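Quick one: the structure is below, questions incoming.
All protein chains but one are shown in place.
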Amino acid sequence: MNRGAWLLGRLAQIVPSFLLIGVVVFVLARLLPGDPMSAMLGDHASDATIARLNAQLGLDQSIPVQFLAFVEGIFRGELGVSIAYRVPVTQLIAERLPATLILTGLSAVIGIVVAVPLAFIAAMRENQWPDLVIRSVFQVGLSTPIFYVGLLLLTVFAAQLHLFPVGGYGEGWADHLWHLFLPACTLAFSFAAILMRSLRGAILQVLTAEFVDFARAKGLRSRLILGRHVLRNALIATVTLVGLHVGSLLGGAVITESVFAVPGVGRLMVESIFARDYPVIQSLTLVLAVLVSLAFLVTDIVQMWLDPRVGR
Amino acid sequence: MRAKIPLAIGMALLLLMLVCAAVPSWFAPYDPLEFDFAALLAAPSPEHLFGTDQFGRDMLSRTIYSARIDLQIAVFAMGGPLLIGSLIGLLVGWYGGWADAVFGRLADVVVTFPFLVLVIAIVAILGPGLINMYIAVACVGWVVYARLMRGEVRVQKAADYVAAGRVLGYSTGRILFRHVLPNAVRPVLVYAVTDMALAILLGSSLGYLGLGAQPPEAEWGALIADGRNFFTTAPWVSLTPGVAIVLAGLGFSLAGDGLAALLDVKR
Partner (left out) sequence: MMASRDDSTGLTVRELRVVFDTSRGPIFAVDGVALDVAPGEVMGLVGESGSGKSVSLRAVARLLHANARVTGSVRWRGQELLSLSDDQMLPIRGAQIGIIFQEPMAALNPVLPIGLQIEESLIAHTTMDKAQRQARALQLLDQVGIASGATRLAQFPHEFSGGMRQRAMIAIALAASPALLLADEPTTALDVTIQDQILRLLLRLKDELGMALLLVTHDLGVVAETCTRVAVMYAGRVCETGPTADVFANPHHAYTAALLRAMPGSGPAQAKLIPIPGMAPRLDAPSPGCAFAPRCTVSEPLCTTTRPPFVQEATRSSACYGRARL
């Protein structure tokens, strides 16, 4: 099979993925107990009002018809109207999404920059003190809740040392990055811990691979063996791992944004829960899952580019 | 040898948590709900080793008394997914066919949703609270266990003793539950120990957001949320329960890693 065909096949998989995501979100919204009606209208609405709203929202139709209407709405970019904000959900998400994307992107970069070199050091010095120190620190990182890391960083670097703003998002790119730096570090902390740990294992495995011995047998310098033979294979492992953890980064963004008052979709999600803003919750779940499956797609394409075995 | 030191540390931390949860009065110097208006937001001192909160409640005592709820979270937020996932994994791994295909698709879709987002969405629909949190975690978390169990069962299914059991005329149920399950369950149980660390983190995160344990139940994440307004002036209010979470998380993950190394379970 050639790579073009493989790529087309991979792109085509997106369609059933999106459809299934839609089914899950629809099932969540319609079949689980919960009462959007009373949330929208309050507890004292008349039966007539409820019936009118039911008809308006299509809730008097059969489930399959409702599902079709739901899918159709998604394709038209209509995700309903926010109960709390009284604006279309699409507009609300479009306003809030950039902050979340910058936050997760920045934290992914910070996490990779921190974790990859440390994973190499730890693997090269397996069970010696650099390895033990790095692993201990990250073990604590894995056991510390994100909001706690956030509170600590917020207190020390923003409230006490005044090096960073205590929250918000700022204006313009540079300001955004400056405002989002502490939140990104917060989010990167556990991400880097997971990444370092898995990558260390992957590198250790690559180091024992026979092709490393064969490269030594050729008389290559160890720096070249590391930089070419080991790094290339470890990089493939890294890409897979980063792709797998995009979901936990987005999940972590929900908490981080709440701690640092970042106006992103994560904070919107938490606000919407307390406002019982079901259209927003439902749409955000959908959008975030779609983002993750797009991240999976990008991962696979980068994978194909890095690993000659994929797609041939 | 190397596996045993982290395992011992992890087990010691877990034992400490267990004793705190079982008999908090042994360790807590005060009643956790006792107000002391003479010592509001008091800094750590010989009377209050870890300080007091805005009502003068002793933070050490509050933290110790909360261990019971966090331990409960660790057990239930792990147990639900463990039971449901293992059963599903056992069945689809054994029978294969269309059930396995459906499971594969479903599992792929569920992992596309950010774990925390899906849990929060379900909690949002069901309403905040611990029971609803357990239901939400079970709805999402079963996939990991089912995949693990399915993989193990497929390995065991090909083993000689299964064929031998069939030749001896054992019923499928007997082979499945008396022979395959005990052999396949080890990696699942080892993962479950590590998973309890994740459960504690998740429980405290939801507690912090106000979606987990509801007052008067005091859980570490909620205690931190209580103290967050005083973080700059009285950091001990939030620091003490935070340290408890870190120690509990360390306990479970060290114990899980140690067990994995000891039992030679690949992860």
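Labels for the chains are A and B, by order of writing; each one numbers its residues from 1.
Basically, contacts are C-beta pairs under 8 Å (C-beta built on N, C-alpha and C of every residue); 3 or more make two chains touch, one makes a residue touch a chain.
Note that the structure is a prediction, hence the values are computed from the model and not measured.
Novice: Report, in label order, the displayed chains that the undisplayed chain touches.
Specialist: Touch partners of the hidden chain, whole complex considered, are A.
Novice: Would you indicate which residue among A:78, A:271 or A:307 is in contact with the undisplayed chain?
Specialist: Hidden-chain contact among the options goes to A:307.
Novice: If the hidden chain were put back, which residues of chain A would touch it?
Specialist: Chain A touches the missing chain through residues 208-211, 213-222, 224, 228-229, 232-233, 236, 306-309, 312.
Everything below uses one rule, namely that only the chains that are shown with their structure count from here on.
Novice: Distance-wise, how many Å sit between the C-alpha centres of chain A and chain B, to the nearest whole number?
Specialist: So the centre of chain A lies 22 Å away from the centre of chain B.
Novice: If you look only at chain A, which of its residues touch chain B in the complex?
Specialist: 16-17, 20-21, 23-24, 28-29, 32-34, 127, 139-140, 142-148, 151-152, 154-155, 159-160, 247-248, 250-252, 254-255, 258, 269-270, 272-274, 276, 278, 281-282, 284-285, 288-289, 292-293, 296
Novice: Per the contact definition, I'd like the list of chain B residues that touch chain A in the complex.
Specialist: 2, 105-106, 108-118, 120-128, 197, 201, 204-205, 208-211, 221, 224, 228, 231-232, 235, 238, 242, 245-250, 253-254
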